[in-house]
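What follows is one structure encoded as structure tokens, with my remarks underneath.
The complex is shown incomplete by one protein chain, all other protein chains being positioned as in the whole.
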Amino acid sequence: MSKKVRKETIAVEGVWPVGSYVYKAPTLYQELLEGFKQKKIIGSLCTGCGFVYVPMRNICGRCWRKIDARVTVSDKGTVKSFTLSQAVKKGQVKVLGMDPVEMGWLKEGERLIMVLVNFDGTNSKYTTILLNAKPEEAHIGMRVQAVWKEKPEGKLSDIIGVEPIK
Amino acid sequence: MMREKVAIIGYAQSYHQANMPMTREDMVFEVAKEAAKMAGIEREDIDTVINATNDYYEGRTISELFLVMPIGAYLKDYTKVEMDGANAVFYGMLKILSGTHDIALIVANTQGSTFNPHQISVYTLDPTFDRQIGVLNDISAAAIQARVYMNKYGISEEEAAIVSVKNLGNAAKNPHAHRRMPGISLEEVLSSKLYCDPIRELTMSPISDGAAAVVLASEKKARELSDCPVWIKGVGSCQDSYIRDRKLYKLEGLEAAAKKAYQMAGIKNPFAELDAAEVSERYAHEELMIYEALGFCEEGRGGTLIDSCATFNDGQLPVNPSGGALSADPITATGLIRIVEATMQIRGEAGAHQIPGAWRVLAHGQTGICAQQNIVFILGGEE
Amino acid sequence: MKILKEEVIPVKGIPVVAGFRWSVGELMDRFIKELGNKKILGAKCSKCNYTYVPPRAWCSKCSAKMDANNLVELSGRGVLVGYTTAYVELDGNGNFRDLEKPKAIGAIKLEDADSTIFMPLIDVEPEKLKEGITVKVVWQEETKGQISDIKGFKPEK
Partner (left out) sequence: MWRNIAVIGVGQTKHGIRRDINAAEMIAEAAWKALEDAELGPEDIDAIAIGNMQGFGGICQAELWSGDLFAAPGKPVLRIATGGTTGGSVAQCGMYQVASGLFDTVLAIGFEKHSDSKEPGATMGLSHVGLANMFHLLANGVDVRTSFAYGGGVGAAAGVSAYQACEYMHRSGCKIEHLDMVAAKSRRNAAKNKYAHLQWPNCTAESLAKHPRFGEIVAYPLRLGHICPASDGASAIVIASEEIARKADRPAWVRGLAACADEENQQAENAQGVSILDTSEQMQCRIAAMKAYRMAGIKNPREEIDVAEIYQPFPHQELMYSERLLLFDDGKAWIPLEEGETEIDGKLPIDPSGGVLSTNAIGSSAMQRVAECALQIMGKAEEHQVPKDVKNAVAHGWGGSTNFTVVTVLGDTPRLRW
């Protein structure tokens, strides 16, 4: 592919302050995080179709009704899909204007294994990262279990990730 | 001419308010579900779902993405109209007239509390010029329009303020309205906070959270499902030129839209033939301009018409018995709320703000600065 | 289990903005550059004679195509066709800000042009504004060929 010289006109600038919006969130995550404090994963159960959602969902579109029952589910599950992040060097990419290596989020050359996990007893998938495994070991159908923080404090980071069940 | 008739068989609207203690999802779920319940249908009966929102107001690109499930669109024909909700009804009607769908669910929603909609009006301007100059927004544009219009026809600020008195007073009887002010006086309106001369807090619409939904049906289905279908007799829509190249003292686009709608509905003298009208007046003076464009009075006589009290609830042609957009303005839902209110009037379900014997009602929706895009519906009961 | 209901939690964002740089097109490019020479250009449709300020590539009245040959220089004087005084402005982040000193905004029809432009009015007392008065452009001390070269318009004495 060759680079061509493009005709350009001058440009004028403007911004859209996307960070100034205030959104409304339901209290569902509060319930989930209450459970996290006891190393428990709580899901919402639609009594219409029997589907269990983790993280919780408050409306089931299949049955077109509100979901209000709660169940505790296992913290073991199956990898439904995965992808690997790009191994990046310092200054290579920016996330919302920040360099992930510089910020200490990623080590240089590290490839994060990002997985969608279907916890046993649920019908949904939970997004997290796979720990204690090499990228080439990741596969769909892999059995994993949640890795909890030693002292959970009711935050999403209480689940550090998932690791293979040996 | 329409090949078939299309009817509204169910409707619902939220209790519009400044900051609704409800997520966007719950809000649309409730109105959609209520409208379907009223129409006596289940999710399985719906053929197509049309949503009206705007990514800028919602603060999410693909704002309808997460609304698929709450809105009842799971595995349904689904699309989004990024304009006033009345246009979504128009699209739903087109689908039914095409003969491909029988029942359409239309939902429109905006939560103004997410982000100031007046700021967003700036983003609709020409980015290469007007947005750079930085003086124009929907309030300042409306203020200039108000001045031009009022000076040209000798209309006083009081006459425009009467519109606010009328609409906010009417809203007191409407439990769904956001700004309800029983016994509001002219002085109160004229002494409210000045934004852009002559636009004041009470002569411009409030920023509201709200949603509305209607169920449309083909003639066959409507007769099957409903005892009291409300028919769409006529519709007209028109976009006007960009604000730099159009007349500021008159709503030419609305005039053209109304002409089409009247022609379709066979209306020759709208003032005599209509029983009520629900219009989207974002600013008080705009309602006077709307009177003229809709042919309720001659050009420049909007002030005289409001002075005569003919558009009050006990007048000859009540306009905005619900309180109109001045009482609640959840942007993309506003036009759809007008259709819902018109339907309520025809079905005799408007409660305290019912106009007795309303059988042919006009509903109007608008999009854009100084009402650049207008859509007019003529709704009617069984002839 | 206790179910919390009908409560919402406001979610505030982190301060990020989406930035844009709109390319302006050939005619606007000329228009903006000529501002540096203290000239205001318009585009006159050769079919219907409607003159646009700022210039644009198609005529909205008769749909004729316009190009650099349609550009005409305008005098910088015009008639005030409408005005308002703003007491409140938007701060760009969606908040209203009360202005200490109200700002006057004018809708102006430049001589030989048909479009109305919306411009700040400077050096005026809001009470003295009247439709039909002649206004003229005020340039920045140094013009650089950008839109902000126009400081505003003021009534001609």
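Order as written gives the chain letters A, B and C; numbering starts at 1 within each chain.
The definition used in the following text is that a residue touches a chain if its C-beta (ideal position, glycine included) is under 8 Å from a C-beta of that chain, and two chains touch if they have at least 3 such contacts.
Everything numeric here is computed off the predicted structure, so don't read it as measured data.
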* **Omitted chain's touching partners, listed by label** => A, B, C
* List the residues of subunit C that touch the chain left out of this view. => 9, 11-14, 16, 18-26, 28, 56-58, 60, 63, 65
* What subunit A residues would touch the chain not displayed? -> 1, 6-9, 11, 13-14, 16, 18, 21, 23, 25-26, 28-29, 33, 43-44, 51, 53-58, 61-62, 80-86, 95-96, 100, 103, 105-106, 112, 114-116, 118, 122-129, 135, 139-141, 153-157, 159-161
* Structure fact -> Residues of subunit B touching the missing chain are 1-3, 23-25, 49, 54-56, 59-62, 64-69, 73-83, 87, 90-91, 93-95, 97-100, 120, 123-128, 236-242, 245-246, 253, 256-257, 367-369, 372-373, 375
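Keep in mind that, in the parts below, only the chains that are shown with their structure count from here on.
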* What topology does the chain contact graph adopt: line, ring, star, complete, or other? -> complete
* Looking only at C-beta pairs in contact, point me to the busier pair out of B-C and A-C. => B-C
* Report the inter-chain centroid distance for subunit A and subunit B in whole angstrom, where each centroid is the mean of the CA atoms. => 40
* Distance from the CA centroid of subunit A to that of subunit C, rounded to the nearest Å? -> 45
* Of all the residues in subunit B, which ones touch at least 2 other chains? -> 22-23, 115, 127-128, 132
* Asked: Mind pulling the subunit A residues that touch 2 or more other chains?
  -> 12, 14, 16, 18, 20-26
* Would you mind writing out the residues of subunit B in touch with subunit C in their complex? => 21-23, 115-116, 118-119, 122, 127-130, 132-133, 135-137, 139-141, 143-148, 151, 193-199, 241-245, 248
* To do: Provide the residue numbers of subunit C that touch subunit B in the complex, in ascending order.
  => 6-8, 20, 22, 24-25, 28, 50, 52-54, 60-61, 81-88, 90, 92-96, 103, 105, 107, 114-120, 126, 131, 147-148, 150
* To do: Would you tell me which residues of subunit A are touching subunit B in their complex?
  => 12, 14, 16, 18, 20-26, 58-62, 64, 66
